[in-house]
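Shown here: the complex without one of its protein chains, the others still in place.
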Amino acid sequence: MSEQVAPAAAPPALGPFEVTAAVLSVDQLVAEVATPAAGAVVTFAGLVRDHHQGRRVVALEYEAYPELAARELQALSAAVAAKYALQGIGIRHRTGRLAIGEISVVIAVAAPHRAAAFAACAEALDLLKATVPVWKKEWYADGSSWLGQAAG
Amino acid sequence: MSEQVAPAAAPPALGPFEVTAAVLSVDQLVAEVATPAAGAVVTFAGLVRDHHQGRRVVALEYEAYPELAARELQALSAAVAAKYALQGIGIRHRTGRLAIGEISVVIAVAAPHRAAAFAACAEALDLLKATVPVWKKEWYADGSSWLGQAAG
Amino acid sequence: MTQIAGDSRATANGPPLTIRARFFALYREAAGQDEAQVPVPAGSTVRELWQHLLAAHPGLERAGAATAYTAYAVNGTWAKSDRVLQDGDEVAFLPPVSGG
Partner (left out) sequence: MTQIAGDSRATANGPPLTIRARFFALYREAAGQDEAQVPVPAGSTVRELWQHLLAAHPGLERAGAATAYTAYAVNGTWAKSDRVLQDGDEVAFLPPVSGG
């Protein structure tokens, strides 16, 4: 007889949650959130685009309140992990000046099955954009602008 | 005045679509599908799980009909790219014997915005599982079994 | 690749054809080989070739009977079971897929 194993019921592995000036790797985060019981890892990578609202962008600059940002990433991830019964979730957000095509943020979500992994990753990203104290400045050929500050 | 740019309307970059015995890298595929206009890349990585339907799995073996598999990956990706106005999509599927935790398949989808990227990646995965000629054999401590063959 | 005993009767349709049959995964193991050169009567369909192979290989018949369906490809493209074969065709027999 083969060995019978119970469905995985371990608490989710939370983390890493980091704000960092280092170049981001999707593979690294996938490896960090994966567990032997995980069958699906969905990731989101935000890339620096060369345009925004019709204007050409030459670089992006990200600034964070690092202590609070890491805590917020942890809090939103714990909520998402509980809602979707995840096996792992990790998020890294880059800071500093980034060139076109560089990765600004990576979210990786591990789950036994794919539907939960997709839904959880999308929800974590929505929460990140709404709540985590990180700011983006667009650099143009002739100036720059912080985003998120428009009144009303 | 800053330079005004029109919204990206280039046809999607299709590919790579490969069936390979080589170890898969998410970062590599992200870089291959990204374009300067892409703001979001969603990926799916399938991992070898240590259990299935209550039985402990020690390894997975994948076999493909490589010529037809690559063509099917291309066809389903072209359909998904058109439906979601993607900027890029690529898929690699591994073959051979894989250990627990190894990546069996990677799908990467690039889009201007995140909602399309998530939906397209999930749909590409569903199509892959339904149509692409790849087969999975589970290895247990005491035997093995091809999946997908159960009658009605 | 081995020669499989085929149905080599000449028919009114012309001389027998030689088909390259390919087996994958479960069917490969059941057939004990990944491909075979099979002579079939001119005018044969994919379905007739498959029935012939099942009759010739009890292991393949057991495996085929245990699957929900078998899909076919001729020369690397999906084909229906009523596809009429041409000499030199490559016909692949595909158990239900399970990639991902």
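The chains carry the letters A, B and C, assigned in the order they are written, with residues numbered from 1 in each.
The rule is simple: a residue touches a chain if its C-beta (ideal position, glycine included) is under 8 Å from a C-beta of that chain, and two chains touch if they have at least 3 such contacts.
Because the structure is a prediction, the values reported are computed rather than measured.
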Chains on display which the left-out chain touches in the complete complex: A
Touching the absent chain when the full complex is considered, from A:A13, A:V33 or A:V105: A:V105
Touch list for chain A against the chain that is not drawn: 46, 62-65, 67-69, 71, 93, 104-105, 125, 128-137, 146-152
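Quick note on the criterion: only the chains that are shown with their structure count from here on.
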Chain whose Cα centroid lies at the greatest distance from that of chain C: A
Separation of mean Cα positions, chain C and chain B [Å, integer]: 29
Inter-centroid spacing, chain C versus chain A (mean Cα positions, whole Å): 49
For chain C, residues that touch 2 or more chains besides their own: none
Overlap residues in chain A, where contacts from two or more other chains coincide: none
